[in-house]
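A protein chain is absent from this complex, but the other protein chains hold their places.
Read from first to last, the chains carry the letters A, B and C; within each, the first residue is number 1.
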Amino acid sequence: MDAISKRFGGVHALREVSLSVRYGEIHALLGENGAGKSTILKILRGVQAPDSGNIVIKGETFERLSPQVARQKGIGMIFQEMSLVPTLNVAQNVFLASEPLTPAGLIDDRAMERSSAQIFDSMGVSVDPAAIVADLSTGQQQLTEIAKALSQNADVLVLDEPTSALTAGEVDILFDLLRRLKAEGKAIIYVSHRMDEIFRIADHATVLRDGRLIDSRPIADYTLASLIADIMGKETRDLSEFATNSTAQDEVILKVENLSSKLRRGGDVSFSLRRGEVLGIAGLLGAGRSRLARMLFGLEPIASGTITLRGQTVAIGSARHATELGLALVPEDRRRQGLVLTHSIQDNIELPILKRLGSTPFVDRLKSRNTTDDLIKRLAIKTSSREAAANSLSGGNQQKIVIGKWLATDPDILIMDEPTAGIDIGSKGEVLRLVRALAAEGKSIIFISSELAELAAVSDRIAVMSDGRLVETIDKTELLTGDASQLRAEQRLQLIVQRGGTND
Amino acid sequence: MIDTMAVARSETLLGYFKRTWRQNIIYIGFIVVFLFFAVTLHDKGFLTPNNILNIARQTAMIAVMAVAMTLVLSSGEIDLSVGAVAGLASVTTAMAVAWGGVPAGIAAGVMTGVAVGLINGFLSTRLMIPTFLTTLAMMGIAKGTAMWISDTAAIPVLDPTYPAIFGGGNIGPIPTLLVWMLVVGVIGHIVLRRTKFGRQILAVGGNVVAARYSGINTGRIKLWVIVISAVTASLAGMLYAGRLQTGRFQLGEGDELSVIAAVVLGGTSLFGGKGTVVGSIIGALMIGVINNGLILMGLEYSQQLIARGGIIILAVALSQAGTRTA
Amino acid sequence: MIDTMAVARSETLLGYFKRTWRQNIIYIGFIVVFLFFAVTLHDKGFLTPNNILNIARQTAMIAVMAVAMTLVLSSGEIDLSVGAVAGLASVTTAMAVAWGGVPAGIAAGVMTGVAVGLINGFLSTRLMIPTFLTTLAMMGIAKGTAMWISDTAAIPVLDPTYPAIFGGGNIGPIPTLLVWMLVVGVIGHIVLRRTKFGRQILAVGGNVVAARYSGINTGRIKLWVIVISAVTASLAGMLYAGRLQTGRFQLGEGDELSVIAAVVLGGTSLFGGKGTVVGSIIGALMIGVINNGLILMGLEYSQQLIARGGIIILAVALSQAGTRTA
Partner (left out) sequence: QTPDEALAALAEQTLSTGPGGESPVSASEISLTDDELAQIEAMGATAAIVMHYGGDDWSQAQINGLETQFEVMGIEVIATTDAGFSSAKQVSDIETIMAQSPDIIVSIPTDPVATASAYRQAAEAGVELVFMDNVPAGFEAGTDYVSVVSADNYGNGVASAHLMAKALNEEGQIGIVYHAADFFVTRQRYDAFKATIEENYPGIEIVAEQGIGGPDFTGDADRAASAMMVGNANLDGIWAVWDVPAEGVIAAARANGRDDLVITTIDLGENVAIDMARGGFVKGLGAQRPFDQGVTEAMLAGYGLLDKEAPAYVALPALPVEKANLLDAWQEVYSSEAPASVRDSMN
């Protein structure tokens, strides 16, 4: 791709960016949120047209591509913002627009389900090919996206943050697959904000900042520090700084006993959360972490168990009730659960705090504007204005709005479900720092994440879930010290998670 | 920091113009249609104050219902029962006026709306029946009830106070109907744009899951919107009763389509999350102007139908073309 | 690995029952309504073969249009012009039969559909006017045109072959109308469930961006769906012309609501992405059964309207209640 430029209204998403990828290479595309990564990849996939510049595929030059042409030329892509049809089932999505036909020319749904099952099998994950996509968890949807891209057998495979909702186990499987494809001579473009992944898998890295090409070098030329410096345009400390002391006070604010969900029986969660404490929750995909968050926030009915809040047993019947009790939930699926995509940033942020925006039936727009501007600044949300529609923002910046909207409610207990998904390395540090600052103020945080490094960094204690049960709680001090082996805390944690508890 | 904020400011202004231009598209269509008739029909009395007031009077009921329908569509629902409910309310009001005078009439009309609204709302938000089906069923029920209690006859409204308040008279030179339309329009606009309730309506319509996750009682919001729609439809029925000094089951028949057309023409999305009350009223006026102009042109009914369809498409296409170049 | 697959399978089976139960809800409602009438009206001839065939005949046109409307709603669009287009096609067909016999009539009917469909489709997919508005405008244009070319008169169809093929006669003991309904239904079902085109319709309606990203030409799919709907509406108009041996602009008037009601009743979403042709036909039959049963009960027209609304709500509520416990 040569000298590609693209503007959205007043925003220069790309300025003369060139990118070249060779077959048999895994090429990492890096940059902070809103740098233009997704935009250039969408241009490559033909779903957006560049304002200027050319695209050269196997020596053939195009001014612009259409989705059909790009596909013919062997370009397959996983979009950052899930591009699945929610009303169709998994197999139908995997084979959308390339369905296998029976001899009579009709779609062979059975063959589709069989092949999908095979693909998932080869990936070593279990997703029901006949399940409707709308009923899947975010992680399963991401796996479906991956299967869809793989089924296309593309020569150039583009993956725009394929792992933001996946846990270490699935990431390992994906990496094995990518290495195999690379060995077969395919070109792979890989976008991720998880730095460890880049160093594990990539051969070459290209860095964008503010729509400009900063650098493109073999990965071996980079160190973690220099890569982060390139991405952020300044030195940023990595996650190790968070080895802070716990700010937990003695008072237990939330106590959960033997909680299980009505929608999936057999769960059993007990824990207590103290004021000023950050409780991390780890687990494999489908371990029931998000379910727990929803139960605590009144969004999923409880079959049995008790929730004791500030010493009183409560039955939380709705999110509204939960908000009134001083809880907040940053949900994991920003597009479905977090945002009204067609509404502006301000409109989204004021939604959970309408009550506080004046005591009259009218919305105090001035107050709301100030709150919004504050948050845009505090979270460094990259946008042209607070009036911009949420769906005109890059994925990471959308995620920041969701965090912001719940910070604005000033809760006592903040539940965060994969809050850093899609957020760049610099902002991730900001978010984690924010979490610690809130804890220091005496707020309590339940922090759910599939990225164990940040979990280990930010939490005071880490609970491990498996199959709907909370199987084990590990103190951070225990994780960091003790044991003579050289395993890093993160790797130890992963072992525990993988085993489903039992830290022997 | 200061630098980016400055950029943000200036872009806001530009963005503002673009957004308003897009939202104001129906106004352009309206003005074009109006000018067209003003020029071609200047010798046929189109521009006489009386004719202009006639258009307002003829449009008032549709416009009033369109205001509430804007809320309904914005919340992602639909109300097909408005026309039939207006007819039913005209009958109940007329019967109550005959029985107990104007206060009884007003009470009967409003109660009709509340009752219908609660039934529609209960079925839709508790039993989760799509509003398309509940209100379609209600359309038949309301019409049947109106026919039944009135024995399909017209119920005359003899008390002269009633039409003076609802739709018959003038306040100074201004028809009461116009006053009703403006009052309902202003209230509707403020509710949707300025109040917390309005924000919640738009959020529920834009993404009901996200709204629920944000602590909004989505069922209650929808219930309220459905009740408001039914009450407003009843008000329209009361205005019909005042204007025609009669209650009859056929009043308002088929209005649901005109109302929804006015709202969609005004720029509100059928799929929720986006709505403009002012646009809806302009949409209603536009349909009124077209109907009026085509009759004045002396076209046959069949030609009127064709021309109306053509003009609506032209007006929208013109405006859309505007959007794309913008 | 084998273990997880087993789990996945068993969940599939359970999931399958849940899904089908939910989709089959309308069938339960239909059966309940049917049984209700069969019991209460057993001495009034409800179950006589003749009456059953009458219901089928009376429902055929709505059912035929409902098949195409299922595709339209599944693709996230709407077509309000079907009733008026049926009326127009009945007129053009009748006129063409009078002029050039049955082949000319068929050609005229089909061409009417194609022409209307292309106009609707062009306006919606090229000029980006919402189908709600284009087809609403087309409703007026088609009706006006039908009135105009027929001078609002009925055009008799005198050639006996025509009604024999379209809607009048029987094939053996089976009315031709029933055959048409079944043929269109089976084709529609296969198209939506088993062809690439059908899959693309569902994809476009479920998530138009995702469909585009997957390389589907979304504009072309919508255009096709809109054309199919208009052609099917024309076919319904031709069946009307055969059944009544007349072409008349009023034939099909107001059918759009019945058609959409049948489709929504059948379980197709107004918001796109989900549709079932079989459900739509059952929905149409259910409305037909209710109409027929209420008349046989000897209810007055006003009471019929009320009862119909009530029964529809009951049937759906019952089914929904089923879903929730499931």
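Methods note: a contact is a pair of C-beta atoms (placed from the backbone, for glycine too) under 8 Å apart; a residue touches a chain by one contact, two chains touch by 3 or more.
Remember, it's a predicted structure, so these values are computed and weren't measured experimentally.
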Shown chains that the omitted chain touches within the full complex: B, C
Options C:T112, C:T145, C:S214 or C:T246, residue touching the unrepresented chain: C:T246
Per the touch definition above, residue among B:A96, B:M147 or B:V227 touching the missing chain: B:M147
Option from B:V179, B:V209 or B:L296 whose C-beta touches the chain left out: B:L296
Residue, one of B:N54, B:T195 or B:N217, that touches the chain absent here: B:N54
Residue ranges of subunit B at the interface with the undisplayed chain: 44-46, 48, 50-51, 54, 57-58, 61, 147, 151-154, 156, 168, 240, 243-246, 248-254, 291-292, 295-296, 298, 300-301
Contacts of subunit C with the absent chain, listed as residue ranges: 44-46, 48, 50-51, 53-54, 57-58, 98, 147, 151-154, 156, 158, 168, 175, 243-246, 248-255, 291-292, 295-296, 298, 300-302, 305
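In the analysis below, only the chains that are shown with their structure count from here on.
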Subunit A and subunit C: spacing of chain centres that average the CA atoms, whole Å: 43
Where subunit B and subunit C are represented by their mean Cα positions, the distance between them in whole Å: 29
Two or more partner chains touched - positions in subunit A: none
List of subunit B residues in touch with subunit A within their complex: 1, 7-8, 11-12, 14-16, 18-19, 194-197, 199-200, 202-203, 206-207, 209-217, 273-274
Subunit B-facing residues of subunit C, complex: 78, 80, 123, 127-130, 132-134, 136-141, 143-145, 147-148, 152, 257, 260-261, 264-265, 270-271, 300-310, 312-313, 316-317, 320-321, 324
Interfacial residue positions of subunit A with respect to subunit B in the complex: 9-10, 297, 299, 318-320, 322-324, 329, 331, 336-343, 347, 350-352, 354-355, 357, 361-363, 377, 383-388, 405
